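Okay, here's the structure, questions in a sec.
As you look at this complex, bear in mind that one protein chain is not there, while each of the others sits in place.
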Amino acid sequence: MKKVLIINGPNLNLLGKRQPEIYGIQSFDEILDDLKDYASNNNLSISYFQSNSEGEIINKIHDCVGKVDYIVINPGALTHYSYSLRDAISSIDIPVIEVHISNIYTREQWRQKSVISPVAKGTITGFGVSVYKIALFFISESLKN
Amino acid sequence: MKKVLIINGPNLNLLGKRQPEIYGIQSFDEILDDLKDYASNNNLSISYFQSNSEGEIINKIHDCVGKVDYIVINPGALTHYSYSLRDAISSIDIPVIEVHISNIYTREQWRQKSVISPVAKGTITGFGVSVYKIALFFISESLKN
Amino acid sequence: MKKVLIINGPNLNLLGKRQPEIYGIQSFDEILDDLKDYASNNNLSISYFQSNSEGEIINKIHDCVGKVDYIVINPGALTHYSYSLRDAISSIDIPVIEVHISNIYTREQWRQKSVISPVAKGTITGFGVSVYKIALFFISESLKN
Amino acid sequence: MKKVLIINGPNLNLLGKRQPEIYGIQSFDEILDDLKDYASNNNLSISYFQSNSEGEIINKIHDCVGKVDYIVINPGALTHYSYSLRDAISSIDIPVIEVHISNIYTREQWRQKSVISPVAKGTITGFGVSVYKIALFFISESLKN
Amino acid sequence: MKKVLIINGPNLNLLGKRQPEIYGIQSFDEILDDLKDYASNNNLSISYFQSNSEGEIINKIHDCVGKVDYIVINPGALTHYSYSLRDAISSIDIPVIEVHISNIYTREQWRQKSVISPVAKGTITGFGVSVYKIALFFISESLKN
Amino acid sequence: MKKVLIINGPNLNLLGKRQPEIYGIQSFDEILDDLKDYASNNNLSISYFQSNSEGEIINKIHDCVGKVDYIVINPGALTHYSYSLRDAISSIDIPVIEVHISNIYTREQWRQKSVISPVAKGTITGFGVSVYKIALFFISESLKN
Amino acid sequence: MKKVLIINGPNLNLLGKRQPEIYGIQSFDEILDDLKDYASNNNLSISYFQSNSEGEIINKIHDCVGKVDYIVINPGALTHYSYSLRDAISSIDIPVIEVHISNIYTREQWRQKSVISPVAKGTITGFGVSVYKIALFFISESLKN
Amino acid sequence: MKKVLIINGPNLNLLGKRQPEIYGIQSFDEILDDLKDYASNNNLSISYFQSNSEGEIINKIHDCVGKVDYIVINPGALTHYSYSLRDAISSIDIPVIEVHISNIYTREQWRQKSVISPVAKGTITGFGVSVYKIALFFISESLKN
Amino acid sequence: MKKVLIINGPNLNLLGKRQPEIYGIQSFDEILDDLKDYASNNNLSISYFQSNSEGEIINKIHDCVGKVDYIVINPGALTHYSYSLRDAISSIDIPVIEVHISNIYTREQWRQKSVISPVAKGTITGFGVSVYKIALFFISESLKN
Amino acid sequence: MKKVLIINGPNLNLLGKRQPEIYGIQSFDEILDDLKDYASNNNLSISYFQSNSEGEIINKIHDCVGKVDYIVINPGALTHYSYSLRDAISSIDIPVIEVHISNIYTREQWRQKSVISPVAKGTITGFGVSVYKIALFFISESLKN
Amino acid sequence: MKKVLIINGPNLNLLGKRQPEIYGIQSFDEILDDLKDYASNNNLSISYFQSNSEGEIINKIHDCVGKVDYIVINPGALTHYSYSLRDAISSIDIPVIEVHISNIYTREQWRQKSVISPVAKGTITGFGVSVYKIALFFISESLKN
Partner (left out) sequence: MKKVLIINGPNLNLLGKRQPEIYGIQSFDEILDDLKDYASNNNLSISYFQSNSEGEIINKIHDCVGKVDYIVINPGALTHYSYSLRDAISSIDIPVIEVHISNIYTREQWRQKSVISPVAKGTITGFGVSVYKIALFFISESLKN
């Protein structure tokens, strides 16, 4: 059973409350329940971390070494300027999957550039909260090979 | 059973032959067999179209109206400049999922901008040839809701 | 009687169906009937060509030499990047009138630059489907001088 | 009978004298006679205003409310920087048609951007002094619908 | 009793009539009555000047020397390109307070740059028509020190 | 009585000590005393929060929901790059007033762009430490309507 | 005897009063006396015009045709954005000499670009108020050839 | 005997007819006769392909694998935007020589950037129609080593 | 004996583990031992602080006032965007020496701009982990004068 | 009697031979004779230096200290990139007058930026070969004050 | 017999020693022998000049007038910034052929722009050291016409 850490960045603790026309009405707790069901059916175990602090997220990523097999991260607005987060991801050997709930390419100009993508395994953008489960699907698929 | 059309743009007929260090060694025929298996297990039917001509791809997209429920498209290099393809996608009501095999954010500058993303339902980038199956997974998931 | 060829570029075959809030609800067939009436009253004869393929449009333009007196073209999205179409227009001696149905200056940034305008006789933008008839009016006027 | 005000911006009082290789040899008085003939045949009445002062043109536009049905404006070089003129146009409910005598896309870089176009009903560029009559044709046409 | 001149730039004479969803429904006459009340309670006297002409506003500013203690200016669209107005402000020793009714940072790109701000005492943006009274409050406060 | 939270971002704890030629010689404690006087005379209650950590400020903003009626924020240098702070502000329904002590438009280029302004109710820049009291004045005024 | 018109643009009426560290302490009246002496010794006659209004300066330039042999212009801040002034200069056949009192290349970025220079006979920048007399010297020299 | 395919892109079928002041007066048929002579004297065999369609050119390039030893291509205006053509060239192992008849560096800005050059063996620009024979010379030379 | 604080920013706790081809194989503990030897031989005392949190580093810098004589800082990726860190450094009177282990000018574009350098005493880049000792050498040298 | 050194930069030894439609038909020897006449009548003595080497010109400028009162320099194409020449000029206390024969603002884009102007006393551009004498006139004038 | 001068710019004296993976292992002496053989067989005579000094190369080019029929130049890094060299080439009437050994379009960004190309007869880039002989071939061909 492979271990997957899901990390949500700044403001994603407000999911379901903040701008529901963009981010949907589900809280992440509800989403997480669904993800855990999916994971256990696919031989994955999930842990979850959210923080509004860049430093705490970097600490958490450092802490993953030797404990986690995959990271799924929605970096929130850190996506667009946190070179420190980028360096943290490129400092470790764990594959990191970047996800975004909304289609960032239909929004403000600054949301259309990710400084994280070049160090991610891959990126899933714009399918609503399904992006987390889609990431798990990829992990589960890649374990079959 | 929902109908999914997979479209591959210019040069993707060479998959498995062209730059295998970037695009892998599988031909799309082999990939397609695997996708069809997955589809039939998930109540989807798949058809496939490849062309090196922007005009033919646009014709095909127009032709989908009333015949296809989802389009999965890897526009190849048209991704980066074909506003005609973009207009074709925004002209129809069928959800379109954009996929890219390689992590375009680690390659040339011009590959990092997609003119297609703003009119796609969502985008999946950089997981190797798995991106097609990941797209099918999303479709299959969205049919459950 | 002078001969006028009207050329519509990619996706304009969907006129009346695609994004009617932008492009109106008339199909081009209906518009064409009206244009033919106008033309015959003004000593002009009209032929019509539509294609989603840049190459076919260029072939058609080359084919006009010696057969057509004026070209009215709505290049669709090719307006914004097709330097090949531009070269085709500057390669022939026939005056070419560029038209756009919507006011492209109120839309996306990339729609606000035309690579065709510098080689056109003139440009008519943003009056709805009337732009074709306005172009015919100019032709008819210029024949009076 | 609908009322149309034609406004000419800075330096257009020199029409026929200034750079005739670009702007032609007709003075606007001669052009205006022709436009008035055309207008009276098409149930339109024309008034005319020219000023070299941005402020006076804005005053004139404000003054149109309730008195004029259409404005045809050639803003001269104000086209390229007068956001005050733009705001004046967007402040009123009268449709404004922007015209330019020369093909501005074959001239200096700064002439190729209009700050007025996004608030105009439509734009007619590059057919010589015919652009004024073409604008009247559009007005006359739109009154038929 | 300190003398304050309020200057409104181009198109602000239309306040209450122009785009009320942006600028509100009060005419400046109504606003001015309220400002005069506030001023007289705070030992300030107010005069008012509006013009659509850059040159007239500059003349007015020059004319303030020795007659006015503070200027509150809403330069309208001149904000974004009138270096002449800027030079007029930096030519005199009277403190100038720049105000904008709407939040210019949520509007067009060109509205987000003020060439006036670098020579203003300070800038108040985006609180609706309250910005004038807020400016008076600052003046009244600064007189206490 | 309405509740107002004043938030000061990074380095503003040094107010009165840091670069007094730019930021003045008053410590924020002294300023706060004056603000509290003003507030109590205008039916407002004030609380105060300062942090050098982006994450802590975001946490504080989230925590305001249901507890605070207005936020007055001087984001310090976070103004210029913290899209996470911006998202936090746009995630809540509380009006946020952005203030800056110095005239940022006379300083370095990077200080002249605020990523916060587009999500603020309004912005007050450059009047020295008065900007906090000016913000309170606006709140007090808006309560009268 | 050749006729020279000296035109000063916005804010130059304040010469000697405005920012003397940049523009010197002489009023233009004093400078003009000196210029007239020089002119009469060199077979030139001088007239003078100053305005803060772009429109009035354009009118004056139009009015020069047939009456003036040379124009010496210090366009003030209009130098940097007035394409209308530029068009006025290129509309007439009179040689125009552009002068600037200060070295604009040591000042703000926007002062370093002149939209007038490409249509001027030549440009003299940065020698203090001597630039007017230097322009007269050139005129006097060119009359010798 | 090595096989060389010469490919001409859009509008080059008009060679000798289109803008002879730029492209010369020889048709490509005449040029081809001369090239065939040269080739047969240098142990090369030549075939020729021209198309106005990006898709057809890509198809032709794909078709070269195993059949052609060198490609000489004048991509016409596709030079400047066809990333699909670029990908086609980098997908095959055949050396490709890019040629341009005119000196593109003395023409429009957009003609000065080639998206093809980075994947070409080398580029020959600006010697008139000799560029094709120069390319053959290089091939013939490289066969000697 | 002068007191020197060495600060390492985000991800530098992984030194010796992260990307050793860029950053070397020594942990900072080993480096620190060497630095302490050097310091004690040169009449300096060293303390050390590392954090992945921008806020904590700013707090530490504020805390140095009156306690530390020199700061040597490797800001990690904060170098490239942390204007808050920059303001912290310019808020205190302690000389700050910026160091980078790798030659940032041979790496990604964004690594080539430091927002910290303009407020540093000086910058030492690209000599491997020696940069810390080089900084100490400078301090020791400057104490001799 | 004040000493003036005239320096001509690269390619100006070809004056009279190179592109006479731009630079005129006089050789600099002829021009120099005329300048010497003018100088002797105005209590100035002239020496002359021309080199195609940036290094030699810098050496010459260094050598002027204590020997020359004014430098008149036409830096040729070094104008546009030689920061070394700029530093040489700002390293000495001798006033330097920059001259250009042609109106550089009507030519290529790169000719429109001078890196020398910010360190020159003033700049004279575009009056043909008269610019040298105009510079002498300024020197002679400034000696009168 | 026509005379050809081959000029090599800075650092090309190191050919064969410097970065052989880019520039090959042949010294230019060896290449020159081969070129001389080719030349004598094609009725050309060759002379050679190399310098690391821009000034010396310009002197040499000036010196060619009346002595040399063609120049083949590899300007080395001067290609990318030496406007003085460009002016030297455009000052003479001798056709100049620009060559580059490596494919500059696959290297650093700054190597992809040549300031020399617009004044060259043509440019040959990226075929290794063959570029010199290819240039001779063109000269020999053009002599046949």
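So that you can tell them apart, the chains are marked A, B, C, D, E, F, G, H, I, J and K in the order they are listed, and the count of residues begins at 1 in each.
In this section, a residue touches a chain if its C-beta (ideal position, glycine included) is under 8 Å from a C-beta of that chain, and two chains touch if they have at least 3 such contacts.
All figures in this text were calculated on a predicted structure; none of them were measured in a lab.
Remark: the residues of subunit J touching the chain excluded from display are 53-56, 58-59, 62, 81-84, 86-88, 90-92, 115. The set of subunit I residues touching the chain not shown comprises 103, 105-106, 114, 117-118, 120-127, 130-131, 133-134, 137-138, 141-142.
Against the chain not shown here, subunit K presents residues 9-11, 13-14, 17-19, 51-56, 76-78, 80-81, 110.
Keep in mind that, in the parts below, only the chains that are shown with their structure count from here on.
Common neighbours of subunit H and subunit I under the contact rule above are absent. Within the list A-B, C-H or H-K, A-F finds its counterpart interface, over half of the contact pairs alike by residue number, in C-H.
As a whole-number value, the distance joining the C-alpha centres of subunit F and subunit I reads 32 Å. Within subunit J, contacts with two or more other chains are made by no residue at all.
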